[in-house]
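The complex appears here minus one protein chain, its other protein chains still in place.
For reference, chains read A, B and C in written order, and residue numbers begin at 1 within each chain.
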Amino acid sequence: MSLPRPFILELRCPVEMSILSWIRGVIAQTAAALGLPEEDLSKIEMSVDEACANVIEHAYPDPPEEALPLTVRVEAMTDALRIMVCDSGVGAGDLRGAVKSIEEYVEVKRYRGLGTHIMQRFMDEVEFVQSPGEGTRVCMVKYLTPPNATVGSA
Amino acid sequence: MSLPRPFILELRCPVEMSILSWIRGVIAQTAAALGLPEEDLSKIEMSVDEACANVIEHAYPDPPEEALPLTVRVEAMTDALRIMVCDSGVGAGDLRGAVKSIEEYVEVKRYRGLGTHIMQRFMDEVEFVQSPGEGTRVCMVKYLTPPNATVGSA
Amino acid sequence: MKTFEVDIRSLDSSPDVRVIALNGYLDAHTVADFDRCTDELIAAGTVKIILDLQGLSYISSAGIGALMGLSQRLKKDGGELVLLQPTQKVFKILDLLGFTRIFHLCDSEDEAEQILRS
Partner (left out) sequence: MKTFEVDIRSLDSSPDVRVIALNGYLDAHTVADFDRCTDELIAAGTVKIILDLQGLSYISSAGIGALMGLSQRLKKDGGELVLLQPTQKVFKILDLLGFTRIFHLCDSEDEAEQILRS
């Protein structure tokens, strides 16, 4: 079972923490339909959750001007799943402040900076693009096996 | 549990029947996250499935020019869930050929025309817009209880 | 992720009765598999079928149309189609649309066998 590709899924939603479980559900559903193994599914679900939680927590210190200030865009291509999490918020923040290792995280006892660390560990490619006043875009990629290379698929 | 609204979900995908189960999954996930009862969930899932299956079966007698010829757009507003299923295909077909009742369906023994009948029975509003050569748009609405009117919500 | 599977057996007590167990969903995609399977059974002379729906998670208009067509063909040949134990979700869909008054629905294989014997 593998979904025909390419396809695109886009979510636009308010910056409220209670939206996160729905976003995770839709992402997990999609990763599962692509036939990805449980472990990749968890990694993708968590990376998207972390990027979205960051938008909700950090991007808009003041109430956002847009009605739907958080965008999640999933592009399932033949060889990769590209996921973009975008906001039009402050476009500034200590994105390079991510912990380098769990040892550092435990040592420092601040218990912050784990979200961006997780994205970088769990996805194959991660890019952060920030422009002050224009927002932040996190672009994450997970490589996929092209459908015709899948052994035993229907 | 009720999702903060408004939010928008948009899917763009190829016209292949194997995409349907994923679309149903995403729609059911969303309807469930809105706190809708099982029965409404089934009705919405099935109506969207029927509209999408029609695009795949009827809209493109020749291979479509676009890479992603089927669009499903879900708008969760305060008082309603609006779902649009759009294609840019032939924009013609016997949309008024829907069976008027199950009795007629059983009588005629053609076993067609049930899809549009189901959409009209299961959704609160259904509108079909067709322009020859420009495609078909099915717009379906299910009324929602505004979040602040929900008894006992968190 | 399982999509659709068909499992066919005969009843020990009534070898002319075929039990087809469906697993997964019967939609516009998987209905082709279902039609192929029932075509083969009918070509081989089967006229009495129990369709075990315990494992069916979803049915669309394409699936309902296939069941209607199958029922009609079996009746024409002097046989019958009986639906066995649909899940609550599938039952609800069939019931909301009025198909529980049209199909023969049964709660047990024994009851289905009785109907097909009479």
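Simple rule for what comes next: a residue touches a chain if its C-beta (ideal position, glycine included) is under 8 Å from a C-beta of that chain, and two chains touch if they have at least 3 such contacts.
These figures come from a predicted structure and were not determined experimentally.
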Sole touch to the unshown chain from B:8, B:32, B:59 or B:118: residue B:32
What is the set of subunit A residues that contact the non-displayed chain in the whole complex? 17-18, 20-21, 24, 38-39, 42-43, 45-46, 49-50, 53, 56-57, 102-103, 105-106, 109, 111-112, 114-115, 118, 121-122
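Note that in this section only the chains that are shown with their structure count from here on.
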Rounded Å distance, subunit B centre to subunit C centre (Cα mean): 26
Cα centre of subunit A to Cα centre of subunit C, whole Å, reads 43
Could you tell me which residues belong to subunit C and also touch two or more other chains? 3
On subunit B, where are the residues touching two or more other chains? 18, 21
